[in-house]
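Comments concern the structure below.
On to subunit A.
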Amino acid sequence: MLLHLIKKDILLVKNNVLFMMFAIIAIPFFIAWRLPEAGSFRSPLAFIYMVVMGVLMICMFVSTAEAKYPKAASLLCALPYSRTTFVMAKYVLFLLIFAYCFIVHTLVSLILSEIAPLSPTVVLASLLGITIIYGIYMPCEFKFGYEKTKFVFMLSIFTLSFGTPLISNLMKRTNIDFSALSAIPAAIQWLVLAAATIMILFISVMASIKIYSGKEL
Partner candidate 1 sequence: MSNILEVSGLNKSYQNFSLTDVSFTLPEDCITGFIGINGAGKTTTLRTILGLAQKTSGTIKIFGKDIEDNERELKDRIGVVMDEGYFYNELSLAEMKSIIAPAYTKWSERDYKDYMERFSLNPRQEISTLSKGLRMKFALTLALSHRADLLIMDEPTSGLDPLVRSQLLAIMADYMKPGGKGVFFSTHITSDLDKTADMLILINNGKILFEQEKDDLLYNYRLVKGDVKYLSDENKKLFLNIKTTDFGFTGVTKRISEVQKSIPGILIEKSSIEDIMLGYIEGGQK
Partner candidate 2 sequence: MKVLISNTSDIPLYQQIKDQIKDAILTGDLAEGDSLPSIRNFANDLKVSVLTVRRVYDELEEEGFITSRAGIGTFVSAGNLELLRDSKRRLVEQKMQDMIQTAKSLNISKEELNEMMDILYEED
């Protein structure tokens, strides 16, 4: 059931998804080539960029397609698909994209020396970060509809495309002392990050399910 709804989302954007998959692969190469001065931030930066662009773009494409045919969702809910499954599919898709980015990044790191493999901390921190964005966005889209919330996508993509190089320079210059954080044992870092991610995911899913269950289709 769940898989078929995910398949539905992918079918809806099949023209764009291939392009996105390549784009995600291209990003680390691009970063390695264009931002050599980012230094050790290159690797996590590339990953964050891949994740954010991947998740945002694909979800934007899916939401646009769904918004074009609002009644199709109605038909699907008249079928034995439950509304809960419908909601879950969106979250699982998001996690799948994240997994894909991770795999691609790891493979690229094996090829390119400029891109270092990711540490679990970075992976979990990115997951938490994107979960926060997605976790806040999804219930809003379910509640207010795509038309009203799509500006979020636009804004995020815009900011990230142009803002990331700036932020990376800023971070290099300010030399923030992360040593206090690094003193915390790695295992605890991972635990905290993972727990926070799971908790936010859980709350967001519950909220989305509640909103969508009461929605008029």
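Definition applied: a residue touches a chain if its C-beta (ideal position, glycine included) is under 8 Å from a C-beta of that chain, and two chains touch if they have at least 3 such contacts; residues count from 1.
As a selection rule, all candidates are chains of the complex that A comes from, given by their letters.
All values reported here derive from a predicted model rather than from experimental measurement.
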Touching partner of subunit A in this complex, from 1 or 2: number 1
Any idea which subunit A residues touch candidate 1 in the complex?
1, 4-5, 7-8, 11-12, 65, 68-69, 71-72, 74-82, 214, 216-217
